[in-house]
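Here the complex is missing one protein chain, while the rest keep their positions.
Each chain carries a letter (A, B and C) given by its place in the written order, and its residues are counted from 1.
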Amino acid sequence: MPQIFDRSSNALARMSLVLSGILVIALGVTLDQLQRSPWVTRQGQRADQPVPFSHKHHVQGLGLQCQYCHTTVEKSSYAGIPPTRTCMNCHAQIWTNAALLAPVRNSWATGQSIPWIKVHDLPDFVYFNHSIHVNKGIGCSTCHGRVDEMPLMYAQNTLQMEWCLDCHRNPAKNLRPTSQIYNMAWEKPSQDKPVWCSAVPGESGVPTADSVSCVTKDPATNAAAAAALAPPVLLMKAALTSGGAQGADPSYTKFTSQDALGHFLLAHYKIKTPQQITSCDTCHR
Amino acid sequence: MATSEVKQVDPGIDPATGEFRVIGQGQTFRSVTEKITRIVLTPHTPLGWFAYFGVGGAGVTVLMVALVWLFLKGVGIWAVTQPVAWGFAIINFVWWIGIGHAGTLISAILLLFKQGWRNSINRFAEAMTIFAVVCAGMFPLIHLGRPWVAYWVFPLPFTMNVWPQFRSPLMWDVFAVSTYATISVVFWYIGMVPDFGTMRDRAESKLAQYAYGMLSLGWRGSVRHWARYETASLLLAGLATPLVLSVHTVISFDFAVAALPGWHTTIFPPYFVAGAIYSGFAMVLTLAIPLRKYYGLEALVTERHIDNMGKVMLATGFIVGYGYGMEVFMAWYSADHWEAFMMWNRMFGPMGWSYWVLVTCNLFIPLTTLWSRKLRTSITYMFILSIIVNTGMWFERFVIVVTSLYRDYLPSSWGTYYATKWDYMTYIGTLGLFTFLFLLFVRFLPMIPMSEIRTMLPAAKIKPKAVTEAGD
Amino acid sequence: MPAREGTYGLLAEFDTPGDLIRAARQARQDGWRRLDCYTPYPVEEAAEAIGFHRNKVPLLTLIGAMIGGAAMFSLETWISVLAYPLNIGGRPTYSWPAFLVPAYEWTILWAGLSAAFGMLALNGLPALYHPLFNAPNFRNGATTDKFFLCLEALDPKFDLVETKSYLESFQPASVVEVEY
Partner (left out) sequence: MSKINPSAKSADNDAGNAVNNDNNNAQDARSGAGAPMTLDAVRAQLQGVKGKKFWRSLDELADSPEFRAEVEREFPSAAQEWLDPVSRRGFLRLMGASMALAGLAGCTKQPDETIYPYVKAPEDLILGKPMYFATAHPFPTGGVPLLMKSDEFRPIKVDGNPEHPYNRGGSDPYSQGTLLDLYDPDRSKKVTYRGEDREWMDFAQALREKVQESKDGTGIYFLSATITSPTLARQWQAVQAAYPKAKLVQYDPAIAGTYAEKGINTRYALSAADVIVSLDADFLSSASYPGFHGLVRDYANRRKDPAAGMNRLYAVESMTTTTGMKAEHRLKLRASEIPAFAAELAKAVGVAGVQPPAYAWTSEQQAFLAALAKDLKANAGKSAVLPGMYQDASVAELAQAINAALGNVGKTVFVSQETVNPLPSDQIADLKALVADLNAGKVDWLVILNANPIYTTPADLNFASAFNKANIVAHLGSHMDETGQIAHWHVPAAHYLESWSDVRAYDGTVSIVQPMIDPLYGGHTAHHVLQMLLNDPLVSPYDAVRATWQQVLAKNNKGDFELGWRKSLHDGWVEGTAFDTAAKANVPAEFHGSVPAPASQETLEIIYRPDPSIYDGRWSNVGWLQELPKPILNLSWDNAAIVSGYTLTKLGLKEDDIVELNVGGKRVQAPVVVAPGHPDNSVTVYLGYGREFAGRVGSGAGFNAYLIRTVNAPFYTAGSLRKLDGKWGVAITKSHYQDHRGARFGQQGSGDNSLEADEALGPRGIIRYATLEEFKVNPNFAHEGEGRETPESDTSLFPNWQYNEAAWGMSIDMNSCVGCNACIVSCYAENNIAVVGKQQVRIGRDMQWIRIDTYFEGDLAAPRAHFQPMNCQQCENAPCEQVCPVGATVHSSEGLNVMVYNRCIGTRYCSNNCPYKVRRFNFLLFSDYETESLKLMRNPDVTVRTRGVMEKCSYCVQRISAAKITADKENRPVRDGEIITACQQACPAEAIVFGDLNDKTSRAAKLRANQRTYQVIADVNTRPRTTYMAEVLNLNPELEATPAEHMPAKG
């Protein structure tokens, strides 16, 4: 009775054992990565839109405000996609023959909607509300990224549940003054870029935003100058808020870290506790 | 207890000890080996095997049909409804798991108790366990409303950041059943390694040599290996014993932890386990009796085995009976209206019949007859009885699941339950699957552990003389 | 392993376990260390005869058990208390009694696996190829009904001629030389 197996078979056997082990682990890691990959989440992908609309051009170049198009962002759960009329407001006069804008003109002529591809597309069982976020100090760019630097729109973030939870578990790290909501260039406060905020005790019925006012230039030197130097959006907003906060002669505190600012705003915007905003019924119904 | 006239008539009795033989007379290492290996290594498969295999195959087909339709349409094709939201699926699940238990019990607990007679039957009892667990494990999956997201029960880092809920008995099931399946397979395989060695060395065809060679991992019977092997087996047995007890305990928690009258009771764990063993041994008999006849293994699976299994069933049967008794007693003694009504409803309600079927099959018939050794050693009777008990145990689960659910707290939501053809097809399907797998096992694997049989042969007895001699 | 050349050892075949044990014990007394017995079923006396008394399988099992149990229990606690604490029917987040069950199951799971695979590892299995299989009579008997004693060439006392005669002094059924 001879040998059945060759000498090498022992080595082979052991090696195959090790390999299969490695294989299993590799598979696990791959799947784990896959579910977060842009292939699944569409993160950073530029959809093929009927009109190559450039936020960069309109926001950075022309300085349009977000709400000029997304009108209901402060009032409703939907920020709102502009009707064709909004486009035509300008494009009835300028670029009236641009080939790129043909779809817009057709829509205007025929009354058929422009079929945009949804870029930020949450699952159907998730109920997201824009208004509460912008009213409580979450800026556009926090979720949508530097839209003003996007020639073509894409999703900055995965919009997966873990991403939402990441903020809902600790809102402080993303809160900003409501006066800065639409400021695409907003940066978290730091030593060289501090933020000054003042708060008057807000009474019930008055939106919390009105009792807090923040500026990015030292108000001690010259509030007016601060205002003058501030970007237009901020200018308007700052005026509003300080107006709301009038009477109690705001004494400003200086914040040099997001953590400090975040917790200041957390308190004054009456943000709900993580336990409350990570409760399932916050987003699912 | 053996009487003189029994001695003359009964070849199964060892004249020296007056006890049943575990192994028939005149067996040698080689004869045993030949007998067992031939079954597998014979080039021509017996026709009967094909016949049964066909039956099993048909069952599997039925199962496939039922499952495809199930996945296309949803669990609504079953009879499950409000308020009876669990039906055949869970009944079959518990029933199959229960059957599984005997295998592990025989191979583990009897090993610890040094019950030599187990050796002839433990291999296919373990096989039975594994196939039963396969059938059982299928049900929790397919009874889900959305089986395609069943993987959510595993604690893995999904992007939802949501995790399983470990207070749920169903989560406990997940771990109990998966562990049980894994350990059983490992135990089974480890047990077979030396026999694979034998098969490798007995096999003529190159293919068989390769196959069994691989499976044997190159086993060569070094006594060092044997020593570690023995320790490992003993440890596995020692682990499998608490495991097998825990598994059905956990299954019983599915009910005992719930708030439902008829489920919410502390008696469940012990009597589920006992019931499991009860039905398990019944199933072993159902399989062993035809097998030993068909493959002429009377010498290896003797009447003594049948007889012992009968005794075990008698014992476990009484524990089960005690369980039923306690339910009734507590319903009265606790003076708790929910319990009392549940018990009354279980016995005399619209579905009372099922309770009496169970009592008849599980208590009246077995516990009155198993006393007699004559009946215990009557092969045909034991075969019939084993089937009766299996039926009874199925109805026990039916009673627990359905008759507790269909009339619970709010009378306004009382309902009823009529199984649909899809329910039956699924159940029959799993029976088919079981047969199918078991026949494959019989055909391709050694169904009796040779190495362990050898230790029981007279030749294995080391002459004391030899040993002392070596001393000087 | 590096492919060795030459003789692996001398293999004596016996018909009964008793003979094997006697021979093995004798050989051990005579100072043989590199020796091994091969039997178709566990013969504990033989193992003792060649001085193999205890093994490490139990230790491995214990370690496995502890790892398994601890891992599962801490996973459950982390999930329910830290990762995403939820109010489940008013139960406390740290519901340890419930957590015990899966932890218990994993204790057994990992203990069992480490026992089985530990045993195989310690036995150096899988070893599909082994010099002994070169011996003409080995595979015919070792897994069926014959009992072998092998004195290995690596033992300093080993000498092809002397050792052969030494083995024959035990009246074995046969003595053969095993090549690598």
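The working rule: a contact is a pair of C-beta atoms (placed from the backbone, for glycine too) under 8 Å apart; a residue touches a chain by one contact, two chains touch by 3 or more.
Here the structure is a predicted model, which means the values were calculated and not measured.
S.K.: Among the chains you can see, which ones touch the chain that has been omitted?
M.R.: In the entire complex, chains touched by the missing one are A, B, C.
S.K.: Among B:168, B:354, B:378 or B:391, which residue is in touch with the absent chain?
M.R.: B:168
S.K.: Looking at the full complex, which residue from B:159, B:354 or B:455 touches the chain that isn't shown here?
M.R.: Going through B:159, B:354 or B:455 one by one, B:159 is the residue touching the chain not shown.
S.K.: Which parts of subunit C are in contact with the chain that was left out?
M.R.: Here the touching residues of subunit C are 86-92, 95.
S.K.: When the complex is taken as a whole, what residues of subunit B touch the one chain not shown?
M.R.: 71-77, 79-83, 85-86, 143-153, 158-160, 162-165, 167-171, 174, 254, 257-260, 337, 340-341, 344-345, 348, 350, 405, 407-416, 418
S.K.: Just the residue numbers, please: which parts of subunit A touch the chain that's not shown?
M.R.: Its contact residues with the unshown chain are 34-35, 39-40, 42, 47, 72, 75-78, 80-85, 107-108, 111-118, 121-129, 131-132, 135-136, 202, 204-208, 270, 272-273, 275-276, 279-282, 284-285.
What we mean here is this: only the chains that are shown with their structure count from here on.
S.K.: With respect to inter-chain C-beta contacts, which pair, A-B or A-C, contains the greater number?
M.R.: If we tally the C-beta pairs in contact for A-B and A-C, the bigger total goes to A-C.
S.K.: How many angstrom between the C-alpha centroids of subunit C and subunit B?
M.R.: Roughly 30 Å separates the two chain centres.
S.K.: Specify, in ascending order, the residues of subunit C that touch 2 or more different other chains.
M.R.: Those would be 84, 86, 126-129, 133, 138-140.
S.K.: Note the residues in subunit B that touch 2 or more other chains, in rising order.
M.R.: Residues 161-162, 200-201, 213, 217-218 of subunit B each touch two or more of the other chains.
S.K.: Quick check: in the complex, which residue numbers of subunit C touch subunit A?
M.R.: For subunit C paired with subunit A, touching residues are 1, 3, 84-86, 126-129, 133-134, 136, 138-140.
S.K.: Spell out the residues on subunit B that touch subunit C in their complex, using ranges where they run on.
M.R.: Residues of subunit B touching subunit C: 28-30, 33, 155, 161-167, 171-172, 174-176, 178-179, 182-183, 186-187, 189-190, 194, 197-198, 200-202, 213-214, 217-232, 235-236, 239-240, 242-243, 246, 250, 253, 451-452, 454-455, 459-460, 462-463, 465-467, 469-470.
S.K.: In the complex formed with subunit B, which residues of subunit A make contact?
M.R.: So the residues of subunit A touching subunit B come out as 1, 4-5, 10, 13, 32, 35-36, 158, 160-162, 165.
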